[in-house]
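Every protein chain but one is kept in place in this view of the complex.
Chain nomenclature is as follows: A, B and C, assigned in order of appearance, with residue numbering initiated at 1 for each chain independently.
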Amino acid sequence: MPFRDVRADFPILTREAREGGRLTYLDSAATSHQPADVLRAQEEFVRLHYGAVGRGAHLLAEEATEAFEAARSAVAGFVGAGEGEIVWTGNATAAINLVASGMGAASQGIGGSESRGFALGAGDEIVVTESEHHANIIPWQVLARRTGAALRWIPVDDVGHLVLDGLDSIVNERTKVMAFQHASNVTGLIHPVGRLVDRARAVGALTVLDACQSVPHLPVDFAALGVDFAGFSGHKMLGPTGIGALYGRRGLLDALPPSVYGGSTIKTVTMTETTWLGAPARFEAGSQPVVQAIGLAAAARYLSALGMTQVAAHDERLANRLRTGVSSIEGVRLLGPIGGGSDPVLGLAAFTVEGVHPHDVGQVLDDAGIAVRVGHHCAQPLHARLGAQSSTRASAQVYTSDDDIDRLLEALSGVRRYFAPKGAS
Amino acid sequence: MPFRDVRADFPILTREAREGGRLTYLDSAATSHQPADVLRAQEEFVRLHYGAVGRGAHLLAEEATEAFEAARSAVAGFVGAGEGEIVWTGNATAAINLVASGMGAASQGIGGSESRGFALGAGDEIVVTESEHHANIIPWQVLARRTGAALRWIPVDDVGHLVLDGLDSIVNERTKVMAFQHASNVTGLIHPVGRLVDRARAVGALTVLDACQSVPHLPVDFAALGVDFAGFSGHKMLGPTGIGALYGRRGLLDALPPSVYGGSTIKTVTMTETTWLGAPARFEAGSQPVVQAIGLAAAARYLSALGMTQVAAHDERLANRLRTGVSSIEGVRLLGPIGGGSDPVLGLAAFTVEGVHPHDVGQVLDDAGIAVRVGHHCAQPLHARLGAQSSTRASAQVYTSDDDIDRLLEALSGVRRYFAPKGAS
Amino acid sequence: MSGLEQMYQQVIIDHARERHGFGLDSPAGARIGESHQVNPVCGDEIRLRVALDGERIAGVTWEGHGCSISQASVSVLHDLIEGTTLDEASELSSAFRALMDLRGDPPDPEIDDMLGDGSAFVGVGRYPARIKCALLGWMALKDALIQAQKETR
Partner (left out) sequence: MSGLEQMYQQVIIDHARERHGFGLDSPAGARIGESHQVNPVCGDEIRLRVALDGERIAGVTWEGHGCSISQASVSVLHDLIEGTTLDEASELSSAFRALMDLRGDPPDPEIDDMLGDGSAFVGVGRYPARIKCALLGWMALKDALIQAQKETR
């Protein structure tokens, strides 16, 4: 164990599974649970310090504003962002959309001359990868449609690795923006961000990183990675639902036009004309997820206290146990490589079971108290590329133990037998 | 009292004010506090039933999904909405933006032929009022800019009432959408929704209601009001931060194109093509504010238990005490009419004090333990129209008592003296 | 019997394997209606075709892929619906939906009789997330019948 057994910090893990007995929660890549500390931080704030942020001259408004901005600094520090580089959003999806729709707005002249650098038109290209979550595909499809730009993508090989041979032709002088994930929520693969950023920089393209799966498990420093924008979600990193964040390099964020409009974003408004504030205010229209920001900061503090290097080591160890175990069960196919070492992967495993539909696999596991996710995990193109229509996925977090993995492996070994013709067993 | 003294239900109200003593919270129109019941509902859900909604086959995912959809039904019931007519958003601002940007998307051909009814172009008109919150002005300014449509508005008179004499010329056959507030967060005026809806219907224009200030204080039934869309926020109605909702008539919501794109909104995705689900799913991209939905439903239940008719009566009574009191203090100008009876108003009062800037007014009140809001309350055009650059605002909620109002009135009476030249006092 | 055993009764596993009515067919002379339904969570799809001969549903055939519950459910649907009148089909459809709402409790003997193999799906009612799977074919049926009735012969 790289750190103490933290299971006791998570109240929900002590509840019973469906048929009684221990709950084995292996659905953390979908959403993670909150430790008691994070719950307490929110509750205490609501009970003692809550008020409108950024506006009031009264005591509660003042305390709430200070706590809210301190939360922003804490989260910024956690991901290597500076002042004014973190915008609160509802989730990672909203963060990525904010960039894409901001570029769409710029392309329609909104944001004026300072936003011109974000405008796209016919002849321009947008690049994504075939491994992306829908949240990092559809916004770019729509942006392409809005602007006449072409959407291109970096393909994936049979195993799930990005094919980088053709990178220089896919990412070229016409490329205006390149959006890609840090790590896959299906194969678990941690992609070579540096290589992609270097190429984007060489051609002057903006980079947008989907860091939804990496921030919860790895030490992440956006400034060091050199990306221009990045998005992540609170609910996957032991934080509350209803909050995520967009990282953006300061100069860029101040010029990107907003695409949601309302209070607290403006300098002046007349019936015909509005002038906007700089970032992050210009993007945070209306009342903010204040309590959730406090909670997300508490989650970042909790993870920092464990140490992200230790968290990553824990994840890597579980990845190995899980992926080796899954791939050695007969009739079970692991999506992606076993990985490890120079082929880094997250602590998750998506797999298919010969002759048994993922829904049915999930149900049998649930009956054994094991919570996994079934479906295409919002990555239909990747599943299609890997020749699976959907899959079952087990995924770990800091509270996951070897024992959890072993329970999964044992139950999974029995799944095919369960659905085999009864005479044959 | 139309209902028992509920102050004890709100933990924060027992904390001390800045210089000690009782906290008089009169900033509820900015944001309201959560009763212990609402906190408990969220906490219990997180501790026992949290999981990914709408996707998993495991026990927690199942329980979370059921609770999440039950919360949607509860909130729908609270505002007279039917199944599939409530979309979760981050706040009221996001709800209004979702309609405006959906129309912008439709105008660019996104959403295909079924969305054509939402498209705008040159020659079309958008109508708002001069009384609106920025959240119901700027999205329409931008939509006008995106589509070439013209933005028009219903003016306000010296007192703050909408001037409806010219309604038939302002809202005409060219009008495609008309957005207006149910009640003003500055004058407190409750506008004649029926009259506006009738005119919009007569010319076939869509209606979008900003119900942010009405839902917390009045019995509201969107179906009965006959509006097409409406937005409101959780944090103003005793619910959590980070959640709001868009109401939309079912047939309309299914045809409005989404403007935020990602997981859980789609039927199928390939690298080049996406097909969307119907409402509400098509608008709820990515992981949702699940815990906040549970909390908002609990807030709706809390208000329903008090009875919205009783809540409205309480608000009306406080409105009278507050507005009569404020307007009778020398050198203090109430924005809007005293109101009451056939000139209905909310339980709030925005005012200016002769010779003293609102910030300074707010500070003196804060020193007396009274929390009010200062500024333009995100309604610069209305303030400009009323000849005030900004104002101080006191606003009530169910936990506000006569005593709170009286404390404000007393402290307010002393404000001018405080800033008078010392020799003169 | 655990919840799991109640859900995966042998008759369901058998139907999922045998898939009665699998393979689209369009008999000449009948009014044809077709529907394509997708379960967005897993991408499971069903394309179901009905052939209407007057008021009678002369044929129900289908294609697609999905979990054992969705596959077995269409297979049973085929057996139940083929040869019934529109009214009977609507009654069966309602009965099946009602079965899902029982959360695993046994249905009235009358309903039990009426649904035949369909009654085996009673256990699905205990798993709200799977009800969608069991209803996928029935949603397709409803839609396909609407399409067929729009057809002029």
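A few points about this structure:
One rule holds in what follows: a contact is a pair of C-beta atoms (placed from the backbone, for glycine too) under 8 Å apart; a residue touches a chain by one contact, two chains touch by 3 or more.
Just so we're clear, the structure is a prediction, and the values are computed from it rather than from any experiment.
Put simply, the hidden chain is in touch with A, B once you look at the whole complex. Residue in contact with the omitted chain (choice from A:268, A:309 or A:328): A:268.
Of the options A:28, A:42, A:65 or A:91, the residue whose C-beta touches the omitted chain is A:65.
Considering A:150, A:167 or A:277, the position touching the chain not shown turns out to be A:277 (whole complex). Even with one chain removed from view, chain A keeps its contact list with that chain: residues 54-57, 61-62, 65-66, 264, 266-268, 277, 281. Mapped onto chain B, contacts with the missing chain fall at residues 18-19, 356-360, 363-364, 367, 374-376, 380, 383, 389-390, 418-419, 421-422.
Assume only the chains that are shown with their structure count from here on.
Set side by side, the interfaces B-C and A-C show unequal numbers of C-beta pairs in contact, with more at A-C. Most remote chain with respect to chain A, judged by CA-atom centres, is C.
Distance from the chain A centre to the chain B centre is 30 Å, each centre being the mean of its Cα atoms. For this pair, chain B with chain C, the centres built from the Cα atoms lie 45 Å apart.
For this pair, chain A with chain C, the centres built from the Cα atoms lie 38 Å apart. Multi-chain contact residues of chain A, defined as those touching 2 or more other chains: 18, 359, 363, 374-375, 380. Multi-chain contact residues of chain C (touching two or more other chains) are listed as 41, 43, 127, 130.
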